[in-house]
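All protein chains but one are shown in place.
Each chain gets a letter, A and B, in the order it is written, and its residues are counted from 1.
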Amino acid sequence: MIDEKLKSLNIILPNAPKPAGSYIPVVISNNIAYVSGQIPVKEGKVVFSGKVPTQQSIEEAGKAAKLCAINALAQLKASLGNLDRINKIIRVSGFVNSTPEFDQQPTIINSASDLLFNIFGEKGKHTRIAVGVASLPLESTVEIDMIVEIS
Amino acid sequence: MIDEKLKSLNIILPNAPKPAGSYIPVVISNNIAYVSGQIPVKEGKVVFSGKVPTQQSIEEAGKAAKLCAINALAQLKASLGNLDRINKIIRVSGFVNSTPEFDQQPTIINSASDLLFNIFGEKGKHTRIAVGVASLPLESTVEIDMIVEIS
Partner (left out) sequence: MIDEKLKSLNIILPNAPKPAGSYIPVVISNNIAYVSGQIPVKEGKVVFSGKVPTQQSIEEAGKAAKLCAINALAQLKASLGNLDRINKIIRVSGFVNSTPEFDQQPTIINSASDLLFNIFGEKGKHTRIAVGVASLPLESTVEIDMIVEIS
């Protein structure tokens, strides 16, 4: 069912991006899946890099956040086999590569939150943090990690 | 009992602040409640904004941290109905809007930690992270999120 929902939203999950370090993308403990921090990578390349708002606009950074969320779902699909196993998105942590003055991180991470709600409906309503960080791996504009309840 | 404790400490929980984005304040999974990042909002307005120590003193930032913790408890009360359902504060994550030189984040987040210990006693003893970030939503001085075990 989630696969059909993705199709209706024109979202194509990529092959799960490889981690940029010596760790793994998903760990399951009890009925909780933890997803490693995802950056806006597409076909092996960071496609949104630099700080908001000087090097990326809020709008572009929103696209970066959405791509991070899509990559997280790709990791979950690769690990779980089927996204229908997701009972509930528990937590989304959003880190935005920000200048010291930038303060609209929520607007950017909303692009990820809205996507999750559009895909999962009530099950996609999650808790969240959104903070501005000094820098991110490979100059990524956004990094997002997730905690998910599964069955 | 916790309500009486709050009264004896002259702490009045506000109405639960609305999230500054498209997500929800609390998600419960198994017997764990996750609280979204809380900023120092009072009656709909951020009352502690700017960086430590240039725009806010350590003392004022401590008040901000305390207010974030109070807002987290307000969210938990709205979600759980009764704070007596809290078995244990598991985790407090504290993000302090910091200049690149500022390094006394623990002193600031202690104001939140002390509050939780004063209210919950042994059940309030939690693990913690405290980091300095480049910027926070709505120029907030502090953002705090929590993970709590409930019954």
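The criterion applied here is as follows: contacts are C-beta pairs under 8 Å (C-beta built on N, C-alpha and C of every residue); 3 or more make two chains touch, one makes a residue touch a chain.
All values derive from a computational prediction rather than experimental measurement.
Touch with the chain that is not drawn comes from one residue among A:Leu6, A:Ile109, A:Leu136 or A:Ile150, which is A:Leu136. For chain B, the residues in touch with the chain missing from this view are 30-32, 88-92, 98-107, 109-110, 113-114, 117, 125-134, 147, 149.
Not every partner is drawn; the one left out touches chain A at residues 19-27, 29-30, 34-37, 51, 93, 95, 99-100, 133-140, 143, 145.
Just so it is clear, only the chains that are shown with their structure count from here on.
If each chain is reduced to the centroid of its CA atoms, chain A and chain B end up 24 Å from each other.
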